[in-house]
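Here the complex is missing one protein chain, while the rest keep their positions.
Think of it as A and B in the order they're written, each chain with its own count starting at 1.
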Amino acid sequence: MKRKVLLWLSLALMMASLYLVFIYVPTEKEMGIIQRIFYLMVPMGWLALLAFLIVFIGSILYLVKRTSKWDTLAYCSAEIGIVFTTLTLITGSIWAKPVWGVWWTWDEPRLTSTLILWFIYLAYLIVRSFAIEESRGAVFAAIVGIVGFVDLPIVALATTLWRGMHPGPLIFQGGLAPSMLLTLLVSISAFTSLYILLLIQRVSMKNDEMELSTLKRLSS
Amino acid sequence: MNFWSKVLTIAWKDALSEIRTREIIFSVLVFTLLVIVIFNFAFSANQQMIELVAPGILWVTFAFAGVLSLNRSFIMEKEQACLDGLMMCPVSREVIYVGKMLASLLFMLVIEAIALPGFAFLFNLAVLSPQLIAITVSTTIGFVAVGTLFSALAVNTKAREMVLPILFFPITVPIIISAVQASKLALAGEPWTKLSPWLQIIGTFDIIFLAVSFLVFAFIIEE
Partner (left out) sequence: MVADNGRPTSSLPSWAIEVQGLTKSFGHQLALTGTDLTVRPGEAIVIFGPNGAGKTTLIKVLATIMKPSAGSVKIDGLNLKDNAEEIRCRLGVVSHQTFLYSNLTAYENLEFYSRMYNVPTRTQRIREVVDMVGMISRLYDRVGTLSRGMQQRLSIARSLIHKPSIMLLDEPETGLDQQATAMLWEALKSEGKEKRTILLTTHNLERGLEVGERLLILAQGKITYDKPKQGLDLSELKEAYQHYTRVKA
């Protein structure tokens, strides 16, 4: 039931944000049509951070309580997070091409930090599969989930200082026009609701997977 | 008091074993010098070019050297289950972390103390400034703080040697960037004030990751 509501809510919000992004919001003066990708990229980047925050919280709770539901939550959230980090990187480089003339620029600290983020959470997923026992793999992953998240602000700080502050938080320079802000907010809420839906779905799938493998073991 | 005497006992044991075998320092040192020489070929030894890329070469080399030597740190403890023996001693898990970390720090600093003059000699650079020493020591502390934690994690996985770099490099990116930038400034003869934002990042990283590693280490070694 809860899932049905979320599904329809996400769908409605997505439709609304598509309408706002492509039809309602005016084209930005300097960057032109490409700026519209911003209403996708920012929510996806935000969602990745939210997902990794959940990984961080889930990891701490798993280490303290040692109940597998927290590990499952962290793991599923990390999967979604890495998908959205990848999408952020892709949309980011689509944006970079017309704006800077290259697919990838090291001059944009947010792009660089996102790439590092991607590597950290890739390690999170890898370390689990390398562990000799499943339960230790979960503990190791939790540790990467904690260490990685604590590292994020320092990564952001270092990459920003590295390339100077130059385009600044270009997004919010002089504030967004109200119509742009509205579009962004609707898009962010659409993606947040999508994230919650995906997380619930993935967690229940993972639980089913585990139940199945338990049953399999018992029957053999 | 008791905490530190046990910590030093563990570090002493590692140092003694290293003096016997020269397993870590000697081989990593040779590796370090080789990497410097190979980089020299890659950038075809033009003095102007060298000055531009030297800080990068230096820190890539030290980061690799760190991974190599930190990997050994816990592999040694896995032979004959020595880590189990350590864990049966009446000390907290944190003592083991700090002891192993101090030993690795010592090894890395010895390697760097020999490699830096070699670097200066081969690249014709004046690297022996107090600024550069401060950068090297503080960055190395950051390396061993996370490296010791991940080394303990890596030996308990199937692909021991592969796991450490996969974890180590992304996490240490901020201090590698900072060390490279600060070294660039130091080599250009800039004063401390110019370096301080970078040193602050390195210092913050060191403190945060010493604390975090200290807190989570027990979870890694306990089954």
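We adopt the following convention: contacts are C-beta pairs under 8 Å (C-beta built on N, C-alpha and C of every residue); 3 or more make two chains touch, one makes a residue touch a chain.
Values in this document were obtained by computation on a predicted structure and should not be read as measured data.
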Neighbouring shown chains of the undisplayed chain, as defined at the top: A, B
Residue of A:T27, A:S129, A:S179 or A:T214 in touch with the missing chain, whole complex considered: A:T214
Residues belonging to chain B that touch the chain removed from view: 2, 5-6, 9-10, 12-13, 16-17, 20-21, 76, 79-82, 84-92, 222-223
For chain A, the residues touching the chain missing from this view: 66, 133-136, 138, 213-214, 217
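Just so we're on the same page, only the chains that are shown with their structure count from here on.
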Whole-Å separation of chain centres (CA-atom averages), chain A against chain B: 31
Contact set on chain A toward chain B in their complex: 63, 116, 119-120, 122-123, 126-127, 130-133, 136, 139-140, 142-144, 146-148, 150-151, 154-155, 157-159, 161-162
Parts of chain B lying in touch with chain A, wherever the complex brings them together: 146, 149, 153, 156-159, 162-163, 166-167, 169-171, 173-175, 177-178, 181, 197-198, 201, 204-205, 208-209, 212-213, 216, 219-220, 223
